[in-house]
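Supplied in structure tokens, the structure appears directly below.
Here the complex is missing a single protein chain, while all its other protein chains stay put.
Right after this comes chain A.
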């Protein structure tokens, strides 16, 4: 689906400092009933990620961490059942899952002799039952399920969507009788960078020659396109020729090569 730049900007405008919760998403849906939930969530998620990238650092100063932790502690002492952590995150304009991580890390530092390893923290975030403190476990859990942009659940959903689109793309290629090598085959051949599919016989789409296809299954806004261009697409180009990047939805502004077209 293609969105005009103006439409996109109108949506993005509504997302300035809005917490990443299901309520925000519902409001967005009411405001733009013609857009699908997936499109809106995708834009929301990307806009929010941009926001977090910009502000990430200020939440990770040791002063900030200490303030948050103290506020959390005093909050749960007052009422352990209240959504203390979630409200703290919303108030600080930070992603609940990321706030949960900060507090959990701080909590573990205090209660364990050795500083917690990343894998331990990740595992506790994935399954809060492992968190030694019951109240904190509940608080963390609440943050994770209420965050529609960050956290292990969202990561998994994104992964699943990506996988699904790869399957769809593969079906399409098979249906069109296009011969291709997929990521696994490329890896087996020893390619150092692997896009989703490399076409064994290139095709032309709207006058552009396509060699590779990388499905992003997300909203293709200019910023993320540039980022992908930097991280991935040029790497492919460096090894061969232009590719096709497919997005769920893209804006109709002009992109630099490689050409990005609609799937």
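Definition applied: a residue touches a chain if its C-beta (ideal position, glycine included) is under 8 Å from a C-beta of that chain, and two chains touch if they have at least 3 such contacts; residues count from 1.
Simple rule for what comes next: contacts and distances are computed from a predicted model.
S.K.: Just by its UniProt name, which of "Coatomer subunit gamma", "DDB1- and CUL4-associated factor 13", "Codanin-1 isoform X13" or "Cytochrome c oxidase assembly protein COX19" is the chain not shown in this complex?
M.R.: Its record in UniProt gives the absent chain the protein name "Codanin-1 isoform X13".
S.K.: Would you mind spotting which of A:5, A:111 or A:159 touches the chain that isn't drawn?
M.R.: Result: among the candidates, A:159 touches the missing chain.
S.K.: From the listed residues A:63, A:79, A:113 or A:192, report the one that touches the chain absent from this view.
M.R.: Reading the full complex, the residue touching the unseen chain is A:192.
S.K.: Go through chain A and note every residue touching the omitted chain.
M.R.: 21-23, 37-38, 41, 81, 83, 86-87, 127-129, 131, 134, 137-138, 141-142, 145-146, 148, 152-154, 156-157, 159-161, 163-165, 167-168, 172, 176-179, 189-193, 198, 200-209, 211, 234-235, 237-241, 248, 261-263
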